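The structure appears below as structure tokens.
Note that one protein chain of the assembly has been removed; the remaining protein chains are unaltered in position.
The block that comes next holds subunit A.
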Amino acid sequence: MHEYAVTQSLLKLVLDEAKRVEASKVLEIRLVIGDLSTIVDDSVQMYFDIMSEGTIAHGAKLVFRRVKAEFKCRECGEVFIKPTTGFDCPKCGGLGMPTGVGREFYIESLEIE
């Protein structure tokens, strides 16, 4: 829902990194985004295309690596992908808890020239 603000932050970070390594062009931006982050990929790309106009990052392709939300059962320790309706363990029915996997929200790398 807040893709505008996220894209602003993303663009600034990309341009700072590109400047640091004296890049002349940013070709690709590889992002790792957990499913719990509530970000819509297409929307970020759309904002990015508009906001990056006139910068060396204009035209860069955003590549999203999505990470599924993992929960861990409090009873049997099973690690499972969060079911769509609750937090119960598919193996024993115990109550799951978040493991942190699925909250990723970072830039992994840039392809530059």
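Assume contacts are C-beta pairs under 8 Å (C-beta built on N, C-alpha and C of every residue); 3 or more make two chains touch, one makes a residue touch a chain; residues count from 1.
To be clear about the criterion, contacts and distances are computed from a predicted model.
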item	value
Per UniProt, the name of the complex member that is left out, chosen from "Hydantoin utilization protein A", "Dipeptide/oligopeptide/nickel ABC transporter permease", "ABC-2 type transport system ATP-binding protein" or "Hydrolase"	"Hydantoin utilization protein A"
Among A:46, A:76 or A:97, residue touching the chain not depicted	A:97
For subunit A, residues in touch with the removed chain	1-2, 4-6, 9-10, 12-13, 17, 21, 23, 31, 36-38, 69, 82, 85-87, 95-98, 103, 105-113
